[in-house]
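Apart from one protein chain that is not included, each protein chain of the complex appears where it belongs.
Moving on, here comes chain A:
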């Protein structure tokens, strides 16, 4: 009996300690600095605007565009089908299932490369896969897809083909001269932001 009292007098204080201390919620980084540097140098996280335009035109279901700009900027203009995860919300629990998954291809974009690349670096260090960056961001998107410049006719065929593709994509995705009206249009047809429910709370009864 004495032994039991000793064990109980050990485990109860331990329980009180664990109840009293805050939970350790530090998020561990999974990649070493060297590994990350290597990936950054490769630049394999970058996806070209042409590839994204192609996927958008094809309505590729595996593509998930993620706008890391502020909500105000997102509401002003966003790419079709994208969701808004401002950089400051990147680590919120709500999005962790969304960012850390192996099914879809998440592509971060911002105005340039900076914010989206920051988002990619943070998620990559957490060990998340399937996250990419739209190369050049929306600025380059506007330049190449929405308002493609006709190449000089002396250029190689593939440049011409690229221009033709861009012109087609531009028409499909709302670019070109009618940019202003299209911005309006894309506003009205702005996709509903589907926030994935992370965990179902018990609605009583259990």
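Following the convention adopted for this analysis, a residue touches a chain if its C-beta (ideal position, glycine included) is under 8 Å from a C-beta of that chain, and two chains touch if they have at least 3 such contacts; residues count from 1.
One rule holds for everything that comes next: contacts and distances are computed from a predicted model.
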{"item": "Undepicted complex member, UniProt protein name, chosen from \"ATP synthase subunit c\", \"Sulfurtransferase\", \"Branched-chain amino acid ABC transporter permease\" or \"Sporulation protein YqfD\"", "value": "\"Sulfurtransferase\""}
{"item": "Touching residue (missing chain; options A:3, A:18, A:33 or A:156)", "value": "A:18"}
{"item": "Absent-chain interface as seen on chain A, which is shown", "value": "4, 8, 11-12, 14-16, 18-21, 23-24, 26-28, 30, 198-200, 202, 206"}
